[in-house]
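Each chain you see keeps its place in the complex, though not every chain is here.
Letters A, B and C mark the chains in the order given here, with residues in each chain numbered from 1 onward.
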Amino acid sequence: MAAIACFGELLLRLTAPGRELLLQTPRLDVHVGGAEANVAIGLARLGHDASMISRVPDSPLGDAATGHLRRWGVSTRGVATAGGRMGLYFLSPGAGARRSDIVYDREGSAFALAGADDYDWDQLLDGVGLLHLSGITPALGEGPARAAQAAAAAARSNEISVSFDGNYRESLWRRRGVDPRPILSSLVAGADIFFGNHRDISLLLGRDFGGDGPGRRREAAEAAFEAFPRLNLIASTARHVEDSDRHRIAARIDSRDGAAQTEEVEVTGIVDRIGAGDAFAAGILHGLRQGLDLDDIVEVGLALTCLKHSLAGDASLFAERDIQAFRAGELDVRR
Amino acid sequence: MAAIACFGELLLRLTAPGRELLLQTPRLDVHVGGAEANVAIGLARLGHDASMISRVPDSPLGDAATGHLRRWGVSTRGVATAGGRMGLYFLSPGAGARRSDIVYDREGSAFALAGADDYDWDQLLDGVGLLHLSGITPALGEGPARAAQAAAAAARSNEISVSFDGNYRESLWRRRGVDPRPILSSLVAGADIFFGNHRDISLLLGRDFGGDGPGRRREAAEAAFEAFPRLNLIASTARHVEDSDRHRIAARIDSRDGAAQTEEVEVTGIVDRIGAGDAFAAGILHGLRQGLDLDDIVEVGLALTCLKHSLAGDASLFAERDIQAFRAGELDVRR
Amino acid sequence: MAAIACFGELLLRLTAPGRELLLQTPRLDVHVGGAEANVAIGLARLGHDASMISRVPDSPLGDAATGHLRRWGVSTRGVATAGGRMGLYFLSPGAGARRSDIVYDREGSAFALAGADDYDWDQLLDGVGLLHLSGITPALGEGPARAAQAAAAAARSNEISVSFDGNYRESLWRRRGVDPRPILSSLVAGADIFFGNHRDISLLLGRDFGGDGPGRRREAAEAAFEAFPRLNLIASTARHVEDSDRHRIAARIDSRDGAAQTEEVEVTGIVDRIGAGDAFAAGILHGLRQGLDLDDIVEVGLALTCLKHSLAGDASLFAERDIQAFRAGELDVRR
């Protein structure tokens, strides 16, 4: 099967150990993250030929990030070194009634400083069947924004599918100080698959879809399909947070001529909620590439996002058998 | 705003890591505790000018305890070194159906050996607007008991408000071998604010207030207001323990002419239940000093005690924005 | 009271720390296990004179396993060194929707290589009042199978009671490649007490007892009592797994002329589910040897298995007072 390429920033997450506050004791656990890298790892672990396209500094930090991707099976031939720092973020993991708290420290990163000309897209996309992008990249600066657009354009001209995860981060856009709508809309317009809910579509179309029910979601999906003729799939989750250890999640997928919606699942004993959306995207893409029908695709996406909550680190590391065990409700010790 | 002084013993808590039993593996995590110190830290983190009055040994242990208070913003000019050991306690943290287990090892501490004459109250209370004491101090010995009374007397003669947390510890009183009632009553009599529930008031007044409902609590509060003319606020929580990870808590505050009572809140995913009562006291005092009305004060107290359960260590480290997020139900990751 | 001897393999469990996957980070926590050793430790901690009979390699690994048993009060005079490796197993502890995963690595162990002639049963059982065996031992090879039979025969000829825990492990039997039924049946036939449910009895008797209710369990018990004339007690738990952190458990005991069945208990905040069945066996044997009636025996068994879930490691380390606190519902901090 043709390879999947993910383009985006690699980050190091520095996390307080246990359920401590940041630097309550002087130790940090380190994980490698970045929304698109999480998708790449999640897909590679499910057996796909996944590769990353990014820029990191020439330092032990950049080295650790690319090494991490290789460890989990992602090709890093598309990750070059460049000037700038390593993007970081610091996490105080939540617990009970206390929510998780992130301090971003990614300004001036090698990826944010790189521009569209730093990538040779025809070479990087050679042999690729699907390109995955996210809305974080254009929020990082003019260079990344143009690079994302160039990547999408190159994909289109090479007949490569494009998957785009909205991943709207208000704080990053505020810091960048530009209107996110035009650039996000152009990227969605170039995508075949869009990860986002009715609120994301509202933002893109400048139109309110009201409440939270499936009806509103279908209405928003149809509006998006109308606005973006290339688009043929929209997937999203709906999450209710009871406390930091207990969420309820449902998943939904809309095609132009149908939709599938899961029951709401209670996710308890949450170990690490970060990257759950990226795991969902990986699950949906996995289901799609296996040729499943919508009902199964959305269940696979739900399975992977639920499972991700049980795992420390930003990316899903699950295999097909874990998805099957989840769907079969097999929960006691496997000996 | 005038400063808050807390008088009491500083303790080191030595805790089994994870959810292990004490010395199941040969490692201990160390936290700094002491009921009054927890209140001081909780208030300092909320922006108050808080100071500690205590005695510790001249050793790395005493040094670590005072340094911890300074780190979290508490003035330790009132903490001198003195003969005696460092008070310790050992904790096996509970889990699920197994409750937490404490082994006290605080006899012969520098604080317990110090007497009333070791403190120059007029100097120590200079610039202070509120003095916080607890019922643990008189349980530690004759010297601390007299020191607490002298502190309260000095506060009164300097027109400083007094807050008193009953903190009735039967095992400490049994070990000391004296009747707690006279000394506790005299301390409550000198206080403006009392932290204790109807069972504490029963003990003080030698009178039973029956069951557990709000009616009983109001009846007890009114009896206390009658018995202790200086008293004008009584605050307490009611806790139901489902298991070591899940409690239900409600909070209540009574003034002479009104009361406020919260809904019961379920606290799940408990990380560390120790010091929850001290966090409640800090929250109530914080609300009071902000000039809130009773309904808001008791919600702030409830918020801080609930949040404390999510945090390792004896003291609340939360800021105003954490209280607001709790009250607004904001529970997903803050990016 | 006469001593209890447990015969079986000692294992080292190598566990991913926290809730990580195996080798997600390069560290392993080590616990000592083995079904029969867990029973021995559980009983020793409750004050019984318990001893272990086994074989370990002459290495730091074998040494650590026997030292662990001694630490927790089990006599290891019956544990000799022998050729072969140390039996190991690796555990990825489950969390939330992800189940625990075990990789066995016990082939070629000193215990599996030892044969019936390697043990002098008359000497090993001197002073013993109860011998505890399990169905894991015969699954490990011809030698252990014969040794278990010889042990049971020696017990019978010395008028020592025999307790047998079915512990049916399909993967071990598949690997050994023999039919488990004859050897398991002969061991149950020689036992006074059998730990197993209606599905275990189905396997032994080649007869289906249908669904899951108490009626089916009594029917199965009566069939077992008829088939195995020496047998006089059958005990088992019924477990429903909600997720890796939350199970529901009920316990049941059947004698020839009566039965006792507990309510189903919800076990939340699970720290370590491994060894819960062995803790149940230890609890039942503890209750029996205290001369309790069936209702109390089964409650003690339930208490010990529930408590075990709160504790890292394979064996129950609880004392009588912990059982009493559980039964009394005492769950808040013990100071």
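We adopt the following convention: a residue touches a chain if its C-beta (ideal position, glycine included) is under 8 Å from a C-beta of that chain, and two chains touch if they have at least 3 such contacts.
These numbers were taken from a predicted model, which means no experiment stands behind them.
> Could you tell me how many identical protein chains the full complex contains, when just 3 are shown?
Whole-complex copy count for this file comes out at 6.
In this text, only the chains that are shown with their structure count from here on.
> Does the chain B and chain C pair touch with the same residues on each side or with different residues, judged by whether over half of the numbers are shared?
Since fewer than half of the residue numbers are used by both chains, the interface counts as different.
> Taking the mean of the C-alpha atoms as each chain's centre, how many Å separate chain B from chain C?
Spacing between the chain centres: roughly 45 Å.
> Give me the residues of chain B that touch two or more other chains.
none
> Could you pull out which chain B residues touch chain A in their complex?
Residues 267-271, 306-307, 309-313, 317-318, 322, 325-326, 330-335 of chain B touch chain A in their complex.
> Show which residues of chain B lie in contact with chain C when the two form their complex.
18-21, 24, 94-102, 104, 169, 171, 239, 241-246, 273-274
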